[in-house]
Every structure is written in C-alpha cells, then in structure tokens.
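With one protein chain withheld, the remaining protein chains of the complex are depicted in position.
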Amino acid sequence: MSDAALPAAAVRPARFRLLEPVMLLWVALIAALLVLVAAPLIKMLLISFEMQDTGEFTFENYLTAYGRQRYIDALRNSLLLGALSAAISTVIAVPMAWAVSRTDMPGKGFTWAMVLAAFIMPPYLGAIGWILLAGPNSGWINVTWRALTGATDPLVNVYTFTGMAFVIALHSFPLVFIFVKSALDLISSEMEDAANILGGGTWTTMRRVTLPLVWPSILGGFILIFLETIALFGTPAIIGIPARINVVTTQLWQFFEDPVRVEVAAAYAIPLLLITVAMIGVQKLMLSRKGFVSQTGKGGERRQVKLGPWRWVLFGWCLLVGLLAVIKPLTVLLQASFAKAWGRGFSFDNLTLRNYRFLLFEHDVAPQATWNTVWFSAASATMAIVLALLVAYIVIRKLMRFADVLGFIAMAPFVIPGIVMAIGFYAAYAGPPLSLYGSALLIILAFTARFLPIAYANSQAAIRAVHPEMEEAARILGSGRLHAIRRITAPLLKTSLLGGWLVVFIVASRELSAAIFLVGPRTRTMSVLLYDLSEQGNFEVVSAFGGILLFITMVIVGIGMKLVGRDFMLRRE
Amino acid sequence: MFLIDRRQMLALAAWSAAATKAFAQAPMNPQEAQLYEAAKREGEITWYTGQYSADASEAAGRAFNERYPGVRCNVVRSTSQVAFQRLSQDFRAGVGQCDVFSSTNGGHYVQLKRQNRLVKFRPVNADGLLPILRQADPDDFFQSSFLGIYLMGHNTRLVSEAEAPKSWTDILDPKWKDKLAVGHPGFSGAIGLWALQMRTMFGPDYLRRLERNKPQVGRSSIDPVTMMNAGERSVGVAVPSASTLFAMSRGNPLKLIYPTEGVIAALSPSAIPTNAPHPNAAKLFQEFQTGPALSAAVRLLFNESIRPDVPPPEGARPLDQVTMLAPTMEQADRGVPEVREQWREIFGV
Partner (left out) sequence: MPRLTLTGLTKAYGKLTVVDRVDLTLEEGEFVSLLGPSGCGKTTTLRMVAGFVDPTGGTIAVDGSVLSAPGAVVPPERRGMSMIFQSYAIWPNMTVEQNVAFGLELRKLPREEVKRRVGEILEVVQLNKLAHRYPAELSGGQQQRVALARAIVVKPSVLLLDEPLSNLDANLREEMRFEIRRLHDEFRITTVYVTHDQAEAMATSDRIAVMNAGRIEQVDAPHLLYTRPRTRFVAGFVGRTNLLEARVEGGDLLLDGVNLGPAARAGIAHGVTGAVLVSLRPQAMAILAEEPPANDGLLLRATIAERTYLGEAWDYVLKPEGTALTLRAAAPPLEAHDVGAHVWLRIDPRQVAVVE
C-alpha cells in the first residue's frame, strides 16, 4: 500500500549523529559568536589588568583610568548626558506615538516621514546642522532672532550641555517612538472605553490607563537611548569639544593618543559595561511586577480617540519636532553643501557644485570611503542576518541543549556601548597574531557584532511568525532539515529578513563610534571621513559629503519601502 | 584686504598654471628616476599627514599622481596628533600601513627617531630647500616638507583693524571674552607648538588667563578660520596663514594679524617609518615633497613655498620680513605632551 520510494534507512547509532553536517554548522556558529562577541570582551577584560609591554597582572590601569578628577568628570558627564537625552527623547516621542497610534490627529503620514527621516539622519550630521543653526553668534536661528528683536544675547546655544543633549535627542527619539507606538497599537480600545464609562475623560484615560500600560516600552526606549548616548562619539567630539564638555567617549579617544594605552582605555570602559548591565537589571526589576499589557496579545478592536480641536495642537507638536529634527538641519546642510561660503546665506552667486565635484572627482579618499561604506555595510548586514537567522532558528526551535546561551550571546552587544566593542576588537584582533588592524575584515566583523542584536531581534520575530509545523509538514513528506529550511522557511522569511538586512545596512553605513578606532588608511568609511573633514570646520564640504551619504541611505530606504513595505524601518517585531 | 581685480586674477591664474605645470614636469634627478622605477612596482604610497589643509593635501596628492603615473598616492589627512595616533596604533598592532608620515609637531620625529622607528634617507632635492629647512635632521631620518605660519586673524566686520589685538598677550585682555577661537593641542600639532611657545615666552599662566576669555575650542588650527568666516567669533588665535588667505580669496572678510612678538613657524619634516609597506614609493614621495612640484602645488592654496626657486604664495608677508618663533624639536618632544596635559586640565577637554 505505501510507497517504498523513500529508502528505508537503517537506524544509525547515536554517536554518528554528532557528525551530521547540521552539527558542524552549529559548531561553526558557536565559534562565530565567540569570535564576534565573547573574545573581544574577554580580551578587553584581561588586558585591563595587564601592564603594557610586560603583560604582568596589575590594577594600575584602573588607578590611571580613574585617577584624575577630569576622567571621573567625563564619566559623570556621560551619565548625565545619557539621562538628559533619554528624558528629552521621551518627552518628544511619547505624545507623538500616542497621537499617531490612538488619535484622529491629522498629518500622520507626515509625522511618520519625519520620524523616519530623523532616524536615518546620522547624529553627527544633525550635530553639524545644529551648529549652523544654533551657533550662538552665527547660527541662523540666532541671527534671525537678533534681527527680529534687536537682542544681543543668543536665543539658543548649541555649545552647551543641554544644547548637546537636545541635538542628540532629536536623532534618538525615533527609538522611543517606535517602542511606544508598537505597544500602543496592541492595546484594545476597550481598555479606554472601560475608563471612559467610569467617568474618565480623554486626558485622564490617557494618563491613568493608556500610558501606564505601555510603561515597559517607554522604559525600554529610555534605556536604549541612554545606552546609545553614552556610546556616542561624533556629537560629543563635534559639539562637546567647543562646548568644553568631556565625556567618556572623547576621554577614551584620549587614551588612544600616543602612547596608545589600550589597557587604560579598557579599564576605563569596563565600568561603562557594568553600568549598562545595571541598567538592564533595573529595567528587569521595575518590570517584574506583573500587570502590563501583553506585548503580543491582540484582542479587541482599536478605535481612534476623537480629540476635537486638540488634534491640531498635537499636530503642531509633531510639526515642531519635524521642523527641529529634520527640516531645519537638513535645509541648512543642503544650503551649505551647495554654497561657496555657507555664512553668506542663500543667494545665487553663492551657489556652487564645487563641493560635490571636489568630493566625487578630486578628493582622493572620498569615493573610496563611499565605496567602503557601501560594501562594509552590505557585508556586515549579510553576515549579521545570516548569523542571527541561524542562531534564532536554533534558539526558537530548541535544537540544542544550551541554545538559549547562543541567543544571549547574540543579544549581548545590545548592551555593550559601540565604543567599548571597538576597543575590545582593537585589543583582540588589531595586533598579532591576527594583525587585522587596517583591514576591511576587522571593521566588517566589528559592525557585524555591533548590529547582531538588531538582526537577531528581527530574525527571531520572523522565525516566530513561521509555525514550526510548516517545516515539519515538509519533513514528514521526505525533505531533510536543510532542504526544508531552503524550500519552506527561507521563502517565508524572505521579506522580513530583507527588511532586517536593510535596517542593519543603514545603521552600519552611518556608524562612527565603532569605526573610529578601527579604520586604517584604506578602510576609512564615510562616517570617519566626515569626522576628519569636520575637524577643520569646512562645513561646505562636510555638508556635501553628508548629502551624498543621505542620498545613498535614501536610495536604500526607497528600495526597502518598495520591496518590504512602507514602515519597514519603524516596525518593531 | 586681499583683493585683486579680474584682469590681475586671470594673469595670475595663467602664470600659476604655466609655472605649476613647468614645475610638475621638471626633469627628475637620477635618484628620483631610479626610485620611480622601483616605486612603480609597489604601485602606491600611503601618506599620513597633518601638515597641509585637506584641500592642499589632496592637491599635493594629485600633483604626485600626475608627476609619477603608475604610483598612486593615498592621502590620509587628519590633524597631526590624530595622524600620529594612527601611526602609533599601527605600530602597536604591528601592522605597517603608512609610508610617509607628516606632522606639524616636530617632537613626533624626535620620539620616533629615539624609538628607531624611522628609515634613514636623504632626498637629493633636499639640497634645494630654503636654507633653514635644508638639514632638518643631521642624521637624515627626516626631511623638511612644510613651513607653516601660524598667527592671528580677525573678522573685519566684527572688529576693526584699529581695535584688533596686536600681540599674543593682547588677547588675554578681558575685552576679548567670548570673542576668540583657537584649535586644540590634543588634535593639532601646530597648536601644541604654539601653546608651548606661549608658555615659554609668557609663563605657565598664559593658558589659564586665556581660558578666562572663554575661547571657542575647535580641533584643527583651521577651525577658527571657519568660526571667523561665519562670524561666530571675531578673532582667530594661532590660525594658519594659508587657510586664512584662502578664505580671504573666497571673499570672506578676514585679515591677518602678524603679532608683534612674531609668528609661530612650524618647520615640519616628514619621515618614512620602518614598517612602511612601500619603501621605494615612500622615498620617491620624499623626493617629491622636497622638490619644486610640491611647493608649486600647495602655493596655489596659499601655503608657503619651502624652496627658493618656487615663489611664496600671493598675499603673504615675505618670510624675511617676519620674526619666526618656534620651539626646537627637542623642546617640542618633551614640551608638547606636557602642555597638552596642562591644557586639558585647564580647559577640561
């Protein structure tokens, strides 16, 4: 009766199963994760206790790293800056998220576009834009303010602690927005109706019911921005140095001055790591109380809250944020990129293509840096997605005894500040025996590791969405595990993986903190070159190069929207 | 103000183009020709430089590529301290990437020489340099490639010439509070030299008093020029003459101030590190830097010529009419790291 077409296999003894090709792949995966994540961190921890040159055990590095008030101040500044930026981001983003998710506010498409644009604008470009806007004497805002009011004091000053925090927040708030909005999207309107029926007005309901339900997401976004901010290098170097604010990242950079003191840098970075671990711990603690809306539950319909005239107030808020985060900085950057001298403002005799021409045709490194950026980003996005996909697959399908450990390692870079990661990579791989310093591989590996968590979260969500029975149905009909993955799982995952790939590509293409310590003369990326160019304050050329970077990003985003869907960057799975 | 009319401009351009071309095509000396052959096999040379501005460095790289087809120059321009940092990182990692290292801070060379990290080489063209530059190192481990003049400048719209500071100590007057801009000795080699010179001349309090006027701290010594262009600050301290003149040529309302005590002169060399991956191309590049082609290329961007046979840039005061102040290399070797640390303690960054 039954088909005998499938070979009746003999039972194989257990020990041979270990050598199945699948097993070898798993071993390779573990090795890859060790190389990418564990080894750099361990190496960094080790050398932080080593004497330079001799390698003897010592605590000296820690004494040096924390032996000066200035160094401790830098740490304090970083923590304050992180907290302030995160707080400002939250204030900016939560009303926007609520408005877009739950209300009948007009201009939602516009708000989306602004959030997306603020997200893809590299923070250091935003910083330069804001120097042009809010320099105390020459910034457009202040010039206009003085012209209008005759005041002598500036209205805003970017070269201050709050100025810097604000500029950082303007490019970080999309993270809070994404977190909070996706949580709000899951709350049933019945939750609000229940409060309404008991006499709660729209505002009370929002304050007492809706927002508390998404508190974990707000907190998650806050912590993420805190971590991103303390790891940020570009903005503190561009704004912080003139503002004379030293932070951890610029201090780490100083430890790399001659003589290069990687050991001290490592020692200086370790507490940063502890702080992030502590933050995550705090988050866990705060959320351990039950009673928050399940992030995955659906249930119930969702209606828009009618705001009446207030919807215009909310829209005004979104418009203001869009103006500050995107429209204004972008306008001045574009103006500068096409200007002979940006200080002369907008006039026809000030227009030129010289800056672009210089970069594209006369500059020795710019075209190469552009190419480097594209292919490093593409390579690391590919590696990160492939790796993350395999790990997520193993973890979700519980294919191995300690699969969760793999998942944990893949997520670990999430809490490691990028700059710490870079120092770990430098310590582990720059020198002998591998001597990768200056090679493309070093940067690609570092980017892969740095963005592995994004890829992993993405892959995890994608795989979760594919019922394991889909694969099992193929296997029972005669297809092997890898064949089933190829024929069934992979096609089902294609779209969401492409989305993940594009997100990693975009964040990698603008990454500065990790790149700055690892680039060699032939491996400079656009972000590093932008940083180098900005040293001289040649904002016309810097802006033009920023324009090129933004153009590349826009093309990628455009492709993504076409292939994956409009909100692929802002979706949180 | 440096202003020329259209006719003069055309004439100048024509002359420059012709002269530059002539210098670019000047016949090679025998050593140079021999090195060129060897360099062609290596194909490229990587140049870490913090001396000339980004524009001028790129122009120098292009001039090199034109003069020596088949050998490509990779220009890695940053501030001098950063360039040195990258070189140190290379040595630390045991990876040779840099063929020629050019810094405005002469102290770097003293240190590298002491650590036996430099290749001994004397280009034939070095004999044709300005007399003060001819023998940068008696042992020939490094050769002059740059003469930078660092002085002050002011935005003429914000500060009249009469009001403008005249000397390095004038800027300590509280009336300049919030009006000054300066580079950072942690990034710029020239600013390191300047800070050291100020400390030597005016005592250790100079930086502290300067700090009270809250100067805007950039990274590169060129950054204050931009700040003046924009009107963000009215006086630039220790700005390079070349970048200022270049900005003026583009119509920015700036003017140079030659301080009464004298200008800071960065008489800076270049050297070949022992781990240079393209040693012959590196030597060829040293011939190029000491030869007329480099000076001819960079003078168009208002940098000083380092050879008597190439005329100085337009608009700059002739060198024989200015007092040049400069710490010796040995002083720089010890003093710059010290003054940099002091700066950080005072300025916080």
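Here the chain labels run A and B in written order, and each chain numbers its own residues starting at 1.
As a working rule, a residue touches a chain if its C-beta (ideal position, glycine included) is under 8 Å from a C-beta of that chain, and two chains touch if they have at least 3 such contacts.
Just so we're clear, the structure is a prediction, and the values are computed from it rather than from any experiment.
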| item | value |
| --- | --- |
| Interface partners of the hidden chain - shown chains only, full complex considered | A |
| Touching residue (missing chain; options A:Ala113, A:Ile396 or A:Leu492) | A:Leu492 |
| Touch with the omitted chain, as defined above, among A:Ala194, A:Ala473 or A:Val555 | A:Ala473 |
| Hidden partner chain, residues of chain A it touches | 1-9, 11-14, 467, 469-470, 472-481, 483-484, 487-488, 491-492 |
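As a working rule, only the chains that are shown with their structure count from here on.
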| item | value |
| --- | --- |
| Averaged-CA centre spacing for the pair chain B and chain A, given as whole angstrom | 38 |
| Contacting residues of chain A [partner chain B, same complex] | 70, 73, 135-138, 159, 237, 240-242, 244-246, 250, 254, 256-260, 262, 340-344, 358, 362-365, 426, 430-432, 435-438, 517, 520-522, 524, 532-533, 535-539, 541 |
| Interface residues, chain B side, partner chain A - complex | 46, 48, 53-55, 58, 61-62, 73-79, 81-82, 84-86, 88-90, 92-95, 97-98, 108, 111, 184, 186-187, 216-220, 222-227, 229-233, 243, 250-252, 344-345, 347-349 |
